[in-house]
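Quick one: the structure is below, questions incoming.
What you see is part of a larger complex, with each chain still in position.
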Amino acid sequence: MSRYPAPDINDLPEDIKAKVLEVQEKAGFVPNVFLALARRPAEWRAFFAYHDALMLKEEGSLTKGDREMIVTTTSAANQCLYCVVAHGAILRIHEKKPLVADQVAVNHRKADITPRQKAMLDFAMKVCQRSHEINDDDFPPLHAHGFSDEDIWDIAAITAFFGLSNRMASFSNMQPNPEFYLMGRVPRAKPAA
Amino acid sequence: MSRYPAPDINDLPEDIKAKVLEVQEKAGFVPNVFLALARRPAEWRAFFAYHDALMLKEEGSLTKGDREMIVTTTSAANQCLYCVVAHGAILRIHEKKPLVADQVAVNHRKADITPRQKAMLDFAMKVCQRSHEINDDDFPPLHAHGFSDEDIWDIAAITAFFGLSNRMASFSNMQPNPEFYLMGRVPRAKPAA
Amino acid sequence: MSRYPAPDINDLPEDIKAKVLEVQEKAGFVPNVFLALARRPAEWRAFFAYHDALMLKEEGSLTKGDREMIVTTTSAANQCLYCVVAHGAILRIHEKKPLVADQVAVNHRKADITPRQKAMLDFAMKVCQRSHEINDDDFPPLHAHGFSDEDIWDIAAITAFFGLSNRMASFSNMQPNPEFYLMGRVPRAKPAA
């Protein structure tokens, strides 16, 4: 991150600073993406507005775990270190499955997930790697698992948005915070697995 | 666009409706992307905020023609019909070169553009297709053509953002307005967008 | 075209010169391929004999528009600037559809063409990119659209021949004449679309 140094938190515009402090309060640390992108406030605001519209929405059948699973899987296909590690951590927490992030990052076909989630990830991978080949035949298999057309839009949009995020993170050499690597692997009360 | 029908312009939230009408006033028609994405207002607002932050900014050495050239070239690599045709039109207008959009869409290496623009597009294509391989060695050739690190961020961010746009357009079967195909090809055409 | 300069029209052998003048009379200009290849008369004669056998034949169900559509689509896959622009122009004229060439060049799956034409182009793309995988299973879907085995030979042969043409044009840096870019976009009588 030396070529594109992150700004000091105290130099941020007030709205960005407030959001960063809120995240810090909640997570216990500031995920690097919040500071790395803040050197360009207008892009930062659009990035997180888009992120929140897709990842924090209440409507639809995609759980928060599903959403993070899409991010982790497609970010691994794009070989984005930041997103695999950071979103893999959040995935483990939402799914309450300490092993799932490593599984989908290496090969979602072998992961211990539901057939519905596998169909979801197969489609996400097509959006990620061959979006120009998507056609009407891609929809019925998703409908068969209970995904509505709006859910399918969500899958596509999350994949597309994190394709943007992956490219920015790899380009700018963004590193995941060390805290993410262990998060969700060791439940607070008792040891995992 | 039948699976994801565009909303009627009169049903849009006021802020979105105002922006759409402004574009219509300027271009003479409403580019389909403005209505196609408007069925999800929160995503629409983030998308165009991001777009404007990257494409309408005044700072840096990238001209508007350079920016549209990046969009046209990488969208062709992603085989996105909407973006190649729509941004190819705007590219022709900004560069005042009726042939350039077809050239970069087919093979930017053979296009009648400057060596500086070729270096810019080579890097954009790497962000588009192999962002995980970007490293420090990619920067000096760009610096040699006068691009600053901030310009390079612009190239990367524009490529990354339109990678998102390409995937959403192909996924949702977005079609370019017929007007775009001819725009900027005949000398008397008036500038749009 | 500086490395392999085109000969002067007056230095051509009589048979080649006659054909070139005939084309010039008909088109209003000499398409660059006619001069670029004429520096090697024996190759020129074979090239155009092959071209005419495939593109000017009267038999079979492939229309001239179909043939040019195959050329434009597969030449785009091979990223051949000359053939996409020159044959895209002829495609527009034969199909009387000003938008179709840009559509098939970017992504034929999204083009406003018939299901029969999409099946034709799917097969042409397989000949172009994975001819070693062609087997008996490729034929029934084409028969279902009314293509005979002879029509299928035509699709394959046109694709194969322009694969040759694409490689020679890219290798020798052949540039499309500026006239091609606009041809078929603006009907003589009234403005297009």
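Order of writing sets the chain letters: A, B and C. Residues in each chain are counted from 1.
The rule we apply is simple: a contact is a pair of C-beta atoms (placed from the backbone, for glycine too) under 8 Å apart; a residue touches a chain by one contact, two chains touch by 3 or more.
Since we're looking at a predicted model, the values are computed, not measured.
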Overall number of sequence copies in the complex as this file defines it, 3 displayed: 6
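Please note the rule applied: only the chains that are shown with their structure count from here on.
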For subunit A placed onto subunit B, the superposition rotation in degrees, Cα atoms, nearest 5: 180
Where subunit B and subunit C are represented by their mean Cα positions, the distance between them in whole Å: 29
Geometric centre distance via CA averages, subunit B-subunit A, whole Å: 25
Distance between chain centroids, defined by C-alpha means - subunit A, subunit C (Å): 45
Where subunit B touches two or more other chains, by residue: 79-80, 170
Subunit C to subunit B touching residues, read off their complex: 76, 79-81, 84-85, 98-99, 102-103, 105-107, 110-111, 170, 173, 175, 178, 181-182, 185-186, 191-193
Contact set on subunit A toward subunit B in their complex: 3-4, 40, 42-43, 45-47, 49-50, 52-54, 57, 78-80, 127-128, 131-132, 134, 136, 139, 149, 153, 156-157, 159-161, 163-168, 170-172
Subunit A partner contacts - residues on subunit C that touch it in the complex: 107, 109-110
